[in-house]
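Apart from one protein chain that is not included, each protein chain of the complex appears where it belongs.
Then we have chain A:
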Amino acid sequence: MDQRIFARYKASELKNDLQGFDVKKSKNSALKRKNALKKIIANLTLGNYNEMVHMFPDIINYWKIEDDMEVREICHEYIRCLGPLKPKSAKEALPLILKDLNSKNEKLQLQALNTLISVPTSEFYNEVFQFTSDAINRKSQSSNVTKTAIFSLIQLDDIEHNQIFPFLERLLDILDNPNSRPAVQAACLKTLYTIHEKNNDMQFLCLKSNIVFNILSILSKLNEWDTVYALEHLPISAVPQTHSEALKMIEMTLPQLQHVNSSVALNAMKFIAYLLNYVDHINESIVHKCSNSVISLLDKPPELQFLVLRNVILLLLSREDSLLHIDVAYFFIDYHDPIYIKDTKLECLYLLANKDNLPIILNELSQYATDIDTQMSRKTIRAIGNLAVKLGDDSVDDSVDILLNLLEFGVDYVVEEIISVFRNILRKYPERFTDVIPNLIHYSNSVQEAESKNAMIWIITRYYNLLPNYLDNFSVFSSKIKDESLDVQFSILNSSVKFFVRSPSKETEKICIGILTICTEEINNADLRSRAFMYWRLLSMVQNDNSVSNETVKEIVDGELPLIELDTKLDSQILEELELDIGSISSIYLKPVSQIFRLNKSKYLPKSPALNASRRQLEVIEDSSSTYNHERFTPNRSFSDINRDSSSSPVRQSSVQNYNSPAETVNHLRGKMKLSSRSPSKLSRNPSKLIRRLSVRTGLGKNK
């Protein structure tokens, strides 16, 4: 090839290449011409619109005479890119597009439809309306063309909303007619739902139950994507009127949980979770099927794993463990997991923790606490601390032991994070860990970050009576008040006043006055200054006119703090809405759609006599006589149980058969250890460079 294709060209250069198209016989010039056409598309990708606009006449010339498929595709792509910019020139191509639209070649028809809809002028749209209107009911049209024509209504609705209504009726008729082609029905459902959802003057789509059952029965005849479109919008458009109707729908949806396409499986899960609001009980086998479906989805590429894990969090938040029974070991972190998966698994572990599995989970968490990634490590420590607060009396000792062990690890950010979470633990158990306080205070000098400084100041202030030199400990922070961030300054101010009010003495007075002076005179922040003045006046009221007693001031400045509670629960209204969007973008962010996309309508559970008043009404029944008999053989096992049972022998026998069998051949070591034969690398030849690299590594992420 003489010239690079993927480079910027001027229109005149390309016109040159395209000259002489009438010399059709020569293969060489044909290749040259095709390359020139490719260059046009490359230039459109490069954004070279100004030059490429001049190619309109050449493209149209070519279109008239060439019937090579690739050339046609390029012409269509050209119109789609530049038609919106030059609608007038595009009109010249309209007869050619229509010729393709009415050809019998499916591929050309699809190209033509896509091209027509991309040029925003009424001439083009009217052609689409015309074609769609004809195509919808014509069976001779291939189902791909019919589907595409139906999908085009979604875009036409943006422009000509009023012209859409007659079509909607016809789409409903197709859904209602059991003889329609399954793939076309799926497209109708998708289109109807989308149009209903995006227009504010329309209600959500609501389907008759015979239509719903018809759709569920055609699922096996659809290809994977059509299955997605059929399942995706059944939640809230299918409204079961009785418990038994809902159960029937669940049963018909269950097989789709085993589809290899994660979107099908997740959409089936979404529909089942939705239907659970309309039944009073479910068989345990449903829980098994959902759990197994999730476990096997975890074998997908990382991005899809991430999506599945986020939805596990969603289901755990909204239904605790009533819908998913998954062993915690599936959420153990692999060293090579991408960071976003590590993060999400950590959250799952935190949510799954209960009294029984706590030892295993804490053991895992203590592994992650020293992860190379600083953020990961911090989050883990936070999780350990939060577990101590969340699970109450039984867990707190174990968690605190782990935290104290990690403290000895001695890395700065670990220490900082531990101090921060200890404040929460101490607020929940004020008297239980008094003996570790001196140990914590020992690290006063190594905390750098605002939050952990605050925590440290709080701990010193709260347990001052246990610390013989608490004022010295405090001065580590108070002496540098001017360099601190604002919230640390607030903490110092508050603590200095507390110390004085608790035990008025020369020393405490000096510190207090000193801080008040600095805050009011030297630091230039209005909020801090006002607060300092407030304290100052309060204190002077006690001293000057005794209008306020010391006790009252104490109550104001140094009152009892309420015990803290950790509430990870989201609002139940929000959870209900999130469940209707399983597998979507909003499920990743765990935020209701309306918070992320302003224009979307909020979804809600449609009313029906079968609708449960609350999610807690659902009962899970162990089934002995269900049709899913093979599921019964799946023992309710868990890796962790096995580990604990066999604590005497370290290997779990029940699950791994051959782990302890001796080898038949044993190769013994001979000779001595030798230095690795590899020729010394550049790195090791230059030790000073190596050390610099090390210090970056062991600088523990601060520099990263």
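By definition in this document, a contact is a pair of C-beta atoms (placed from the backbone, for glycine too) under 8 Å apart; a residue touches a chain by one contact, two chains touch by 3 or more; residues count from 1.
The rule we apply is simple: contacts and distances are computed from a predicted model.
Engineer: Can you tell which of "acetyl-CoA C-acyltransferase", "MHD domain-containing protein", "Trafficking protein particle complex subunit" or "Phosphatidylinositol glycan, class T" UniProt lists for the chain that's not drawn?
Structural biologist: "MHD domain-containing protein"
Engineer: For the chain left out of this view, which of A:88, A:607 or A:668 touches it?
Structural biologist: Per the contact definition at the top, the residue touching the missing chain is A:668.
Engineer: For a quick check of understanding: of A:13, A:92 or A:106, which residue touches the chain that isn't displayed?
Structural biologist: A:106
Engineer: Looking at the full complex, which residue from A:114, A:322 or A:520 touches the chain that isn't shown here?
Structural biologist: Among A:114, A:322 or A:520, only A:114 touches the chain that is not shown.
Engineer: In the whole complex, not just what's shown, which of A:72, A:345, A:423 or A:531 touches the removed chain?
Structural biologist: Per the contact definition at the top, the residue touching the missing chain is A:72.
Engineer: Touching the absent chain in the whole complex: find that residue among A:18, A:389, A:593 or A:610.
Structural biologist: Only one listed residue reaches the unshown chain, and that is A:593.
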